[in-house]
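Left out: one protein chain. Kept in place: all the others.
Labels run A, B and C following the written order; every chain starts at residue 1.
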Amino acid sequence: MKALLIPGLARIESVRDETAAGDVKTFTVQFLDEKDRFDYMPGQCAMLSVIGVGECMISITSSPTRDRMQFSVKKSGRVTSALHELEAGHTVGVRGPYGNGFAVNEWRNKRLLFIAGGIGLAPLRSAINYCLDNREDYGPIQIIYGARSPGDLCFKDEIFKNWPGFPETQVQVTVDKGDESWNGPQGFVPSFLKEIAPSPDNAVAVTCGPPIMIKFVLQALSELGFGDEQVVTTLELKMQCGVGKCGRCNIGHKYVCVDGPVFTLSQLRALPAEY
Amino acid sequence: MLHISKHNLLSLLTHASSSWQVFCPSKQGSTVNFGWFEGTVDTVAIPVNSCKGAFLPQTEELFTYRGTPETGLSLTGGFDGQKPVLIFFARPCDARALTLLDRVFLEGEYADDRYRSRRARSVVVTVGCKSPLDTCFCTAFGIGPDSKAGSDVFVYEDETSLYFEPLTEGGAGFVAAHLAYLAEGGTPVSVMEELRRAELPLAGRIWVEGMAEMLDSMFDHPVWEKMSARCRGCGACTYLCPTCYCFSVFDAPRGTHGKRYRSWDSCQFSDFMLMAGGHNPRPTRKERVRQRFMHKFNYGVKRQGDYLCVGCGRCIRACSVGLHAASALFDLKEAGR
Amino acid sequence: MIRVGVFVCWCGSNIAGTVDVGKVAEEAARIPGVVHVEQNKYTCSDPGQDSIRKAIKEHRLDRVVVAACSPRMHENTFRKCAASAGLNPYLVEMANIREHCSWVHSDMSVSTPKAVDIVRRAVAKVKRCVPLHPSTIPVEKRALVIGGGIAGIQAALDIAEAGYDVTVVEREPTIGGRMAQLDKTFPTLDCSSCILTPKMVDAASHPGIRILTYAEVEEISGYVGNFEVRVRKRARSVDEARCTACGICILKCPTSRDSEFNMGLGTRKAIYMPFPQAVPNKPTIDREICRHFTAGKCGICQKVCPSGAVDFSQEDQVLTEKFGAVVAATGATQFSVEVYGEYGYGRYPDVITGLELERLISSTGPTDGKIRRPSDGKIPKTVVFIKCVGSRDENKGYPYCSKACCMYTAKHAILLKEKIPSASAYVFYMDVRAGGKDYEEFYKRSQEMGTRYVRGRVSRIYPLDGKLIVQGEDTLLGERVEVEADLVVLAAAMVPQPDAPEMARKLGISYNQYGFFSEAHPKLRPVETNTAGVFLAGTCQGPKDIPETVAQASAAAAKVISLFAKSELSTNPNVASVDESLCSGCLWCSNVCPYKAIEEKIITERAGKETVTRTVASVNTGLCQGCGACTVACRDGAMNLLGFTNEQILAEVEALCL
Partner (left out) sequence: MNDLREQLKEAVASAFSQGRVRSFVCLERGFYPFATMPAILHSGSDADRVEIGLADAPLLAKYLLDMPKPAGIVVRSCDALGVSRLIRDRRVKREDLYIISISCPGVVDTAKIPMSMHRITALEKAGDALIVHTALGPTELPWSSVLLDRCLACVSGAASTDADVVLDDGRGKPPAPVDYSEIDEVEHMAPDERYAMWEKEFAKCIRCFACRNACPACSCRKCSLDLPEPEWLSRAVILPEQFMFHFTRAYHVAGRCVGCGECERACPVGLPLMKLNRKFTRDIETLFGVDDARIPRDVEVLGTFLPDDPEEFC
């Protein structure tokens, strides 16, 4: 029987700085032992270990349609800070996949609206690339992304070069506050979203970002006529086991690690607001 | 029924400890606690702690590592099956509690390998509760002094002897292995009767019928504020509770080697949910006390199909300010009327 | 990722002779985070330092461990070295494998693994070091000298000569101190007033020196470069500007008391000048005895004063001023010799102390320089001197040596012979300590002049027929000695001023078990205190004679001058720092801080829906000396000493306990 809480070891193949401040890095990893490797779906997570420091739950930002597993990590606590110290060639622990992931199969033939703020694009990126790699299965894709400043935008290659090149794919980027290099839109994501006013017809809106942004995005979506079933978001809570045992990340009787992290707005509304 | 004179019990346990890891109550300082057998056993008192530690140790090594992330690592996490666990003198509530923990750790997509391997060949020997305490209210949860759920062997106790009733194959195996210590003859009918008749003083006051459904609409009820006001925020109730199982995982590095452990944790601790960025979804005692009792009486029912409480009364004895499952059930009942 | 470079020093054979340096280097390379290791014969040498600079650049080192000697020795060297290569100097850590290892072990098989442990400790710490930056504080270039004795005068003159303003605060009505009371000074026998008076006048007339007499320091706050001092200038009831020092008031004053200056051997008036050469040369009214103040009568002085300078309504003045540095020159006093009941001081008028003899010899003294015994005014023929009265005596006095007594007793014996050639002098002594230039010769001279030195203690003195019978034992001859003396002089120990502890509290400095102020280091920082900006001069720090006092005063002045030579001070960044989010505001840190560097601060923050204020500790980084007392008093773990944080120290402990 597979040991539940023991990670597989993986080698960091490359580390990429995403932001100007250096507070977000994308790690590409490769398992050292093939038997530790696992398949996953967009939106699923894994427990990333810096052995000797600890573990934390990180969403997998790569798409299963691509061959390398990637994690984008914002430096915020002990483990993520230690992770940021690591370089290519170093070893991390990875166990997973955990969580439900996005219902990408249910999205087929729908219009997809991805709304992200800051590092919140990391889990959506997995779904975006998955859908783009299966482009013909999905309707028009609209990506609305914002960050505090131009330097805080993640995955710049993809948002500016790669994704806009796909058919029927639109990427709209805003920043809270621009600088001399910036000539794009300026403003918060929720108001940007309201200006763009995407149609709710046959659409799924997927959003992830800082809690305050999500709060107003959800409001805006509802104003735009999106029903609760059409709105999908991912949650983050403190997790220790990832497998629904440690009793920590519950919201009501749901555990974010096994029942989430992806919830529709209607599911969320049925849960106590304790997150 | 096979029985043993109480005088011979220690010899039986000593013998058992060659094939089993025996977990039993014994006097330690001023209290009687469950622990690994070290030559003494207490057959009278209901231990302060529960026997969950035999399967979910308070601190348990997950793996040892050598090396560093920079220079390369190797992990050794082998958990080889040791001797099977023998719980000796569980109470019916304890035995029942183990079945609830089983639902958490053995069912669903992810089974806990360690818990499972300890539990797999374990034998639970339960003694009928002849003299329940003022703090006992197991009957509220359909358990009673003679309940056999979760037990492999049930023991009836009279003044001089213990009568062993094997209930499962594992229990029969245990009895068979100790026939040399057991004598045949007699059925302790009077004890059985006594157990059936035993009254629990709290039974009339505690009410759980429909509690789970009632709590569905009580998440924002002011009663939580009132209940939690006296909470001191320690973890005594959760650590001594036979059905609480929360844990956390942490690393203990020692230079270029170290260990990863898991240890019990308590939802009553202020930093239980504290996130790296400083956000705490349960910032005050109100949320934490609510979490504890909602988990026991609502979430547990939805997830594991039953109340995560067996009325053992350990939290009543543990809490220095009278905030426990019984008072909570009582207060919630009043509030939900 | 943190990149540590480890530089293992041979220190010639100092380390390499007992520690397998190669092995240490090899093990160091295995410590996580260490990316570069090298060995040097002498790391502190120019080539050694160059190799560090080169390695920092080549290997992109962001932390440096030098495994060499004590940080006392070369931490600064290597910090500067790292700084010159662009690395913050506080990212350097010393691993002391010399004093802590090679020098105390002889067995290489023991010392090598220990050296490895020490290096591992240093690496563990340096990995948790963060860049620290000194901040700067301005310097108020005015000095305060407390005490106007010879030490204070000398320090004030030296500082003023360098061009900085000095204020001297003296609690007596005049400056001059103890030295003014002395007659002649050893070993050259020049007249004390002849050499002191010009200095007093120099000080008084120096444009850079302001003298506040009859004044006391009440409170000192602030820190180096920025002390705020409150001085109470007591009312002397005489308008100094108007007074011409004609002296008529003194002449006419009807009230008198024992003169402090003459050690009670004469009297002075209620309006008085302690001695004729007093500076300032203005009288003072002693309100304790003046009949105008005690009885509301008299007022003669005011009536006779030709210039209308007597002002009974004068009030104390309280001045609050800023100073950049403080020199404590508060002096010492004389041991109360009454405790030696066997000597009969206080009971027999002709048993006197050395200072009293000074007044009897002095031409300005009560006997106009004639040595007369107090009881009957007769010229003494036989004088017995007893040394170490209160010194070197743990039972009745103090264990320390008062240092000046051997020489002044020799001086007294010489002066006695000079004034009364027929007199004979006996000196009872324990040892004669005559270390000092020309001191031994001076002592010899007193012997040559006929002074009889008796090694031994005096057991009893009693009066008989107008004489004092001095009984003792000559321990060299092993026989009892009995001297019929006319006068007995006790060489009383020099002891701290009774209010020295209070002054130390005001200054925020420490003092020893007797009450002498403590210097920062007995050898290497003899005039500095543990409070930056406060310096010591003279006998407040310990018994001294005049040459030593003057030398120390000049040294203290030099320290003040070098402090003032900087336009601003850079502060030690190894100071305490409060994590306000953890601080519970109990302020134990403040209570245990020897430097008064922690005060309370009220902060406002959101707690749920309410805005609350709460108290936290706040460190004045100018005052903080980085002693760390607060960090151990802090239960919350909120107080950290930068450069020695809890985290760093725990990391070290952990590295050593692997």
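Note that in this section a contact is a pair of C-beta atoms (placed from the backbone, for glycine too) under 8 Å apart; a residue touches a chain by one contact, two chains touch by 3 or more.
This one's a predicted model, so the numbers in the text were calculated from it and none came from an experiment.
**Q** Which residue among C:Pro349, C:Gly369, C:Pro463 or C:Pro501 touches the omitted chain?
**A** Going through C:Pro349, C:Gly369, C:Pro463 or C:Pro501 one by one, C:Pro501 is the residue touching the chain not shown.
**Q** Of the listed residues C:Lys54, C:Arg525 or C:Arg635, which contacts the missing chain in the full complex?
**A** Touches the omitted chain: C:Arg635.
**Q** Name, in rising order, the residues on subunit C that touch the hidden chain in the full complex.
**A** Residues in contact with the chain left out: 501, 504-505, 509-513, 518, 581-588, 591-594, 615, 629, 633, 635-637, 645-647, 650-651.
**Q** By the contact definition given up top, give the residues of subunit B that touch the hidden chain.
**A** Interface with the chain not displayed, on the subunit B side: 28-31, 33, 48-49, 58-59, 133-134, 201, 229-230, 232-236, 238-240, 248, 250, 252, 261, 263-266, 269-271, 316-324, 326-327, 330.
Note that in this section only the chains that are shown with their structure count from here on.
**Q** How is the touch graph of the chains shaped: line, ring, star, complete or other?
**A** Drawn as a graph, the chains make a fully connected set, so complete.
**Q** Which chain is most central here if centres come from C-alpha coordinates alone?
**A** Taking the mean of C-alpha atoms per chain, the most central one is C.
**Q** Applying the document's contact definition, name the chain pair with more C-beta pairs in contact, B-C or A-C.
**A** Between B-C and A-C, the larger count of C-beta pairs in contact belongs to B-C.
**Q** Which whole number of Å gives the spacing of the CA centres of subunit A and subunit B?
**A** Taking the average C-alpha coordinate of subunit A and of subunit B, the gap between them is 39 Å.
**Q** Starting from the mean Cα coordinates of subunit A and subunit C, work out the distance between those two points in Å.
**A** 67
**Q** Note the residues in subunit B that touch 2 or more other chains, in rising order.
**A** Residue numbers touching two or more other chains: 68, 70.
**Q** What residues in subunit C touch two or more of the other chains?
**A** Subunit C, residues with two or more chain partners: 1.
**Q** So in the complex, which bits of subunit C are touching subunit B?
**A** Checking each residue of subunit C against subunit B gives 1, 30, 32-33, 120, 608, 654-655, 658.
**Q** Name, in rising order, each residue of subunit A that touches subunit B in their complex.
**A** Residues in contact with subunit B: 1-7, 9, 50-56, 76-80, 86, 90-93, 211, 236-238, 240-241, 243-248, 250, 252-253, 258, 272, 274-275.
**Q** Using the touch rule from the top, collect the residues of subunit C that touch subunit A in their complex.
**A** So the residues of subunit C in touch with subunit A come to 1-2.
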